[in-house]
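All protein chains but one are shown at their positions in the complex.
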Amino acid sequence: MPQPLGRRLLAEFLGTGLLVAIVVGSGIAAADLSPDDVGLQLLENSMATVFGLAVLILMLGPVSGAHFNPVVTVADWFLSRRDPEGFSAAHIGPYVVAQCVGAIAGGLLANAMFGVGTSFSEHERASGGHLLGEVVATAGLVLLIFALVRSDRVALAAPAVGAYIGAAYWFTSSTSFANPAVSLGRMFSDTFAGIAPSSVPAFVVAQIVGAAIGVALVLALYPFPSPHAHQGEPHA
Amino acid sequence: MPQPLGRRLLAEFLGTGLLVAIVVGSGIAAADLSPDDVGLQLLENSMATVFGLAVLILMLGPVSGAHFNPVVTVADWFLSRRDPEGFSAAHIGPYVVAQCVGAIAGGLLANAMFGVGTSFSEHERASGGHLLGEVVATAGLVLLIFALVRSDRVALAAPAVGAYIGAAYWFTSSTSFANPAVSLGRMFSDTFAGIAPSSVPAFVVAQIVGAAIGVALVLALYPFPSPHAHQGEPHA
Amino acid sequence: MPQPLGRRLLAEFLGTGLLVAIVVGSGIAAADLSPDDVGLQLLENSMATVFGLAVLILMLGPVSGAHFNPVVTVADWFLSRRDPEGFSAAHIGPYVVAQCVGAIAGGLLANAMFGVGTSFSEHERASGGHLLGEVVATAGLVLLIFALVRSDRVALAAPAVGAYIGAAYWFTSSTSFANPAVSLGRMFSDTFAGIAPSSVPAFVVAQIVGAAIGVALVLALYPFPSPHAHQGEPHA
Partner (left out) sequence: MPQPLGRRLLAEFLGTGLLVAIVVGSGIAAADLSPDDVGLQLLENSMATVFGLAVLILMLGPVSGAHFNPVVTVADWFLSRRDPEGFSAAHIGPYVVAQCVGAIAGGLLANAMFGVGTSFSEHERASGGHLLGEVVATAGLVLLIFALVRSDRVALAAPAVGAYIGAAYWFTSSTSFANPAVSLGRMFSDTFAGIAPSSVPAFVVAQIVGAAIGVALVLALYPFPSPHAHQGEPHA
């Protein structure tokens, strides 16, 4: 049975906030402790994120679905819109607000833990290759999540999404933000994982394009909402 | 059915001891073998801890619950105190003693394996940012454990808690002690993972504050002791 | 029930393509960010591949079986050829074409994301030790996959195959291509993970030899098509 909306929004706030705190905080630690090799920094940063993101999904999934990402929220609504138990359009706005506020709070928390003053990042990231990277990263993320949903394997989302980000940190040139709320939160720390505010709009556009491609791939590869749907059984 | 208390205390002694031996021992190896990059040392130390902690929980969980941590023991009692099969208040003292004695023994064992003399650590760690890190780390740990308990997924605790610590080593500025007994044991090795005795009281206070916040979040996000409880079914 | 062939071919195209994009892309990032230590580059490259390959199998396995590899496709047909629900010989050709076209597209995608011009790799890899490495790597891969199939544990293929490649990157001298389609795709990037076209034929021969050894080991160790087969029960 569905959880009350307030509890779900608390989970989305906490989860997105801790996700940004993990990405930004581990980035600060990595840059500080491994000053001589940027690749090693990214390895430390990405391993912390693999572990942390998987744990957040486990910890909060039963409460809110563990979206932590506006494009996942919108895709969830879109792909379940004909299901009476699907994600309600009326909840998109509150979810996205909780995610964005949480993301900013998470950036500030990381700064506070590491004694770093809060200022906007000056790390420009919006090149052509990086934007293509964001399209690929977001398409893959959306396809992965809803492939699991539509094949009755949501219980695997935690390790799978963690592992996905661990690969996408490295194989996309943008290090895979793949999340508009997290992109927003990462503006607020002028450290390893930061992104300049001027780069965020292009990143968000690329993420939306990627999410649309991901939804199209879900519909092509997993046309039925659940494995039971086309057999006349109730949705799982 | 519950295990005899002596067997449970042996498990808590062994588990907390081996946890400290893993943290301290891998820290000695890392500092010795990777002298030029502190980040790489922490990566080696944290990966060994991820693997080792997960294994200890698997190995000893069926015997004692695999607390290995006084704040987890107290939180377990508090959150199950209305359940006749919950953790008994009378067992808190023995559990905490077994954990603390085990933690000290584990520090001594690591020193002996690596041929390091035992002396108190001189590594001062109690800064403001580090204490905030401990609050965050302990709150997250408690929330994770009891989120799993209250959603009938205790079988996932081993990889989840291992992964959590793997993230928290990096995203909290304190490298996430998050455990008063382990903090005590890590006083006894003047090596990579040590902590000066003078820093321990503040760390323990921060851990208690974090645990209280964690319990509050459990009550907010998972108000029912188990998924079955509010349906009138017996506790799992 | 089986999926339509077009959908399966799309999955094989996508999966093989993303696999090559992961291997090549993370190789470019690793070589760029960790210029001073080739081992660290390979660690970064191999961890990204462990995570990415596991995710691709999870994401696309229910659609096409997630072969992404011509020798796996042929072995699947061979080992299930007496099973009326086994892999059809008529599908081998289309699968292999989809894999090869996908692999080339994945190499081009990685080049595009990282702003690298496409040209043939000049990395000669075909030495005697490397070819022996490919034989071992491919034999192990085939044995692993069909050991899982024949013991009713296909659900473990994603983490198991990911982990296998993570080991084989390091313990075989060739870094474990173990896949003719991926070998083809990796010709098209003159970067860390590339392979010179002149080395590919010998690699493919070694992979075919390894696959044959792997099939022989499957027949020796798991002679029954499934655990139920010799008990007169229907195939799982």
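Annotations
Order as written gives the chain letters A, B and C; numbering starts at 1 within each chain.
Rule of thumb we're sticking to: a residue touches a chain if its C-beta (ideal position, glycine included) is under 8 Å from a C-beta of that chain, and two chains touch if they have at least 3 such contacts.
Computed from a predicted structure; not experimentally measured.
Note on the chain not shown: across the whole complex it touches B, C. Of the listed positions C:Leu5, C:Ile92, C:Ala202 or C:Leu217, the one in contact with the omitted chain in the full complex is C:Leu217.
The set of chain C residues touching the chain not shown comprises 36-40, 42-43, 46-47, 50, 127-129, 132-133, 136, 140, 143-144, 147-148, 151, 153, 156, 159-160, 163-164, 166-173, 217, 220-222. Interface residues of chain B with the unshown chain, by the touch rule above, are 7, 10-11, 14, 18, 21-26, 29-30, 32-34, 36-37, 40-41, 43-45, 47-52, 54-55, 58-60, 62-63, 109-110, 112-115, 159, 162.
Throughout what follows, only the chains that are shown with their structure count from here on.
With contact taken as defined at the outset, there is no chain that touches chain A as well as chain C. For the pair chain A and chain B, the distance between mean C-alpha positions equals 28 Å. Centre to centre, using the average C-alpha position, chain B and chain C are separated by 40 Å.
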